[in-house]
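Complex shown without one protein chain; remaining protein chains in place.
What follows is chain A.
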Amino acid sequence: MTIDTPTGDTLENSGKRIVVDPVTRIEGHMRIEVNVDENNIIRNAVSTGTMWRGIEVILKNRDPRDAWAFTERICGVCTGTHALTSVRAVENALGITIPENANSIRNLMQLALLVHDHVVHFYHLHALDWVDVISSLSADPKATSALAQSVSDWPLSSPGYFKDVQARLRKFIESGQPGPFKNGYWGNASYKLPPEANLMVLTHYLEALDFQKEIVKIHSIFGGKNPHPNWLVGGVPCPINVDGTGGVGAINMERLNMVASVIDQLIEFNDKVYIRDIMAIGAFYKDWLYGGGLSGKNVLAYGDVPEHANDYSEANLKLPRGAIINGNLAEVHPVDHADPEQIQEFVTHSWYRYPDETKGLHPWDGVTEPHYELGPNAKGSKTNIEQLDENAKYSWIKAPRWRGHAMEVGPLARWVLGYAQNKAEFKEPVDKVLKDLGLPLSALFSTFGRTAARALESTWAGHQMRYFQNKLIASVRTGDSYTANVDKWKPETWPRMVKGVGFTEAPRGALAHWIKIKEGRIDNYQCVVPTTWNGSPRDPAGNIGAFEAALLDMPMSDPAQPLEILRTIHSFDPCLACSTHIMSPDGQERTRVQIR
C-alpha cells in the first residue's frame, strides 16, 4: 500500500519488513521497523518508543522547588538540562529573578553538559556506525601516525602509540571475549574508512572514554556530583567566597582554576581531536549523504544560553531560536511557548487516550491517559509483538507538532537556524566544513550533517564556556558574589495559582517544561522533550516524525545487518527515557493502576 505524507514523502509498506529491537547505543528503549524494496531501499519506516515511566504524574502535588530533582532523573545522559528547564519553569511561574553569577554558572554547567554529551555521543554511541573495529587491526601504525599528524597536532600520534593501542585491541578482540564489540557488523560494505582511519578514530574512542570524565568535573564543582548535579530555584546552590573566612566551603580560587583547566582541556580536545575526526570521516563518506529527513524541511529550536540573567528574549540568547517550514531558509518564524496554537501534542498513534483524538492539545491543557493496544494488522500478541501496525497506535511517544508541522530538533536544527539567520558564528563554520569537503549546502541535510553539526557545536560551546568563566570572574572581581535570590523561597510568598514555562536547548534539541502551581504545590507538570519531537509517531494528518522521515529512501547494503538504520537513528542521539511521559491536568489521577 502506498501512502503520500503531507511533507511529500511516499510510504510503501509492501516489501520485506525488517525489525530492529532493541536499538542499542541509545538512552532508553526503542524499536524500529522498516520495509525495504527489492533493491534493499527503505520505503517505509516505523519508530517506536518502548518504555513509559510516568514522571509527570509522580510530580503532582509535590513541592515545585523539588521538581528539578525529579525531572533531572528523566535523563541521566543529558543530566542537568531537565533540572535547568525545571528551575526556569518554576521561576517563570513565580516571577523569581536570578543573580548574574547564577546565570554564568548555569551556562557553564549547561555548556559543559553539551560538550560532554556530544563527545560521548559521537565516540561511544555513534562512532562504531562509521568505524570498523576489525578493519583497524590491519592498519599500519606508521601510516596511521602519518594520517593523524596530517590532520592535527594532537600529541598522541606517534607510530609506537598507535602500535600499542592496536596490540591491545588485537589482544582484546582475539581473546574470544570481545565484549561490546561482539556481533558488530564488521566488514559490512557500508563501512568506508581505510584501516588507518579506523585505527585512528578507535584510538580516540579510548582517549575520549578517559577524557569525558574530566569534563563533568565542572558539574561536580558547582553541583556536587555528576551525573545528576544539584540545582536550585532562585539561583545556584554553590556560594562564592574567594577572599574571606571559611572559603574552602565555597567556590574559591582553587575551584575556579579547576574549572578553567577543564575548559582549556575540552577546547583542545574539540579542536585537535573531535572536529578533526569528523572531517576525516566526512572525507570518506562524501558519497553517503542519506538520512536528511525533515532537516531540510522543518526545523525548530527554542534558543538557550542567555547572555544576561532573566532575559529569555531571542536577542539575549546565544543559541538561536525559531522555526523553518518547508525548507524556506529565507523565513524564520518566531516561536511562542505560551501560544496554544503553536505547540500541541497528538496521540492518534500513541498509546494514550484523548477525548477527541483528531485534535492536539497544548501542554498546559494536555491529557494523558495510558492506553496500550495493538492495531488490527499487528502480528504477534499484546505481550509478544512481532510486527507493529503503524496505522493504529504504536508508540509510547506522543506526537508534538508546531503549528501542525512535524519538526526536527537538535544540533543540526540549531545550526540550520543560525545559518538561516546569518549569524556568523554558525554560518562561517558550516561553510568552512562544506568547502573543505567540497560539498554543496544540500549535503548538510543528512546523517553526516547531523553528526558534523554536533561536533561544530561542541567546539562552539567550549569557547562559550571560556567566555562565561571569564565573565564570572570579572563579576566576582567587582565584589559581586551573589548566587541565590531567596526573596520568594518560601511558599507563603507565592500567589495562589500561577503557571509558567521554562525552556532550554538540550544536547538533543528543543526542551520545555510547562508547570501549573496551585497553593504551593504542583498542580500540573508537562515536559515536551527533544526525542518526543524527533521520535514522534504519525499524527492524524499523516505527518511522519523526524526518525521515520530520515530512514526513508536510504539503501541498506545488507538488510540482515541494520548498520545504516543505526547510523541514521544514532545521528539524532535518541533519548527514549526522556520522550515518554504523562500528565494529569485536572487534579485527578488518570493512571489506572492494576492491582494483582
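Criterion: a residue touches a chain if its C-beta (ideal position, glycine included) is under 8 Å from a C-beta of that chain, and two chains touch if they have at least 3 such contacts; residues count from 1.
Quick note on the criterion: contacts and distances are computed from a predicted model.
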item	value
Omitted chain, identified by the protein name its UniProt record gives, among "Gfo/Idh/MocA family oxidoreductase", "Heterodisulfide reductase subunit D", "NAD(P) transhydrogenase subunit beta" or "Uptake hydrogenase small subunit"	"Uptake hydrogenase small subunit"
Touch with the omitted chain, as defined above, among A:N39, A:T245 or A:N422	A:T245
Residue among A:K192, A:K217, A:K272 or A:H463 touching the omitted chain	A:K217
Residue among A:C75, A:M200 or A:V335 touching the omitted chain	A:C75
In chain A, positions touching the absent partner	19-29, 31, 50-55, 57-58, 62-63, 65-66, 69-70, 73-77, 79, 120, 124-125, 128, 133, 168, 171-172, 174-177, 179-185, 206, 209-210, 212-213, 216-217, 219-230, 232, 234-235, 237-241, 244-250, 258, 370, 372, 380, 382-386, 396, 481-484, 486, 489, 561-562, 566, 577, 582, 589, 591, 593-594, 596
